[in-house]
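For this depiction, one protein chain was excluded, whereas all remaining protein chains were kept in their positions.
And now, chain A:
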């Protein structure tokens, strides 16, 4: 029983990691209906920025964290301006390809600048564990869970309660109509990319003690976070986190109870099954087809 609870908790922690990356996917999708395949690589880049500030320049953890978030928000805007804005309004598939290309580029450039080794950031959460009875929880994992909950709540409120959030939802439904209503669509898209890059950076920095940072971490985790976003229904913020947690728990349980090899495949099998039964994901809106 204890094994089960331990696996469950570590699965939830892992799942929050996926959820945190999936949040970035969902944000961009929710606001612009663009699927950003480079999200994991933005996370990787954020981790490297934080590593540069904290590990190489020796800044305070929180200062370095904030610096990395700001740098990456600007970088997100730049990437949007250069890669996404010229092809807004074209079929989704070309935008997917453009972000895949962007991901390739970022991964290689990060490998060229920082090398291909694993890096580690010293954080206030790196050491220490919380003991509840005989259950052992590491602080770094708890910090990820807490950050996911906070970010998720903030973003949910942002999208549903603020004017800017409403503007973002409007421009995702119909850019032209939103533009006629006086919403500066281009600026909205730009801001959304900044926010999503910032969220990705948070994920990257929080993950640093758990997974380390290397130039391929974005690809590996991004591909796990992607099913999480789809599982939750691509446009739903709580859905991303629930999907992430589900994927994390499934992976951790499959790794513990099933023979070797199932761990990596189980999330995808579950994903395919869910897509078969409910093609719009668990929390996705069911939209009737219009002619």
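Here is the rule we go by: a residue touches a chain if its C-beta (ideal position, glycine included) is under 8 Å from a C-beta of that chain, and two chains touch if they have at least 3 such contacts; residues count from 1.
In this section, contacts and distances are computed from a predicted model.
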item: Protein name as given in UniProt for the chain not displayed, "DNA modification/repair radical SAM protein", "NADH-ubiquinone oxidoreductase chain L", "Pyruvate dehydrogenase E1 component subunit alpha" or "Amino acid/amide ABC transporter membrane protein 2 (HAAT family)"; value: "Amino acid/amide ABC transporter membrane protein 2 (HAAT family)"
item: Residue among A:60, A:108 or A:127 that touches the chain left out of view; value: A:108
item: Residue in contact with the excluded chain [from A:24, A:47, A:204 or A:227]; value: A:227
item: Missing-chain contacts mapped onto chain A; value: 29, 33, 35, 83, 86-98, 100-112, 116, 172-177, 179, 215, 223, 226-227, 230, 234-235, 261, 264-265, 268-269, 271-272, 275-276, 279-280, 287, 289-291
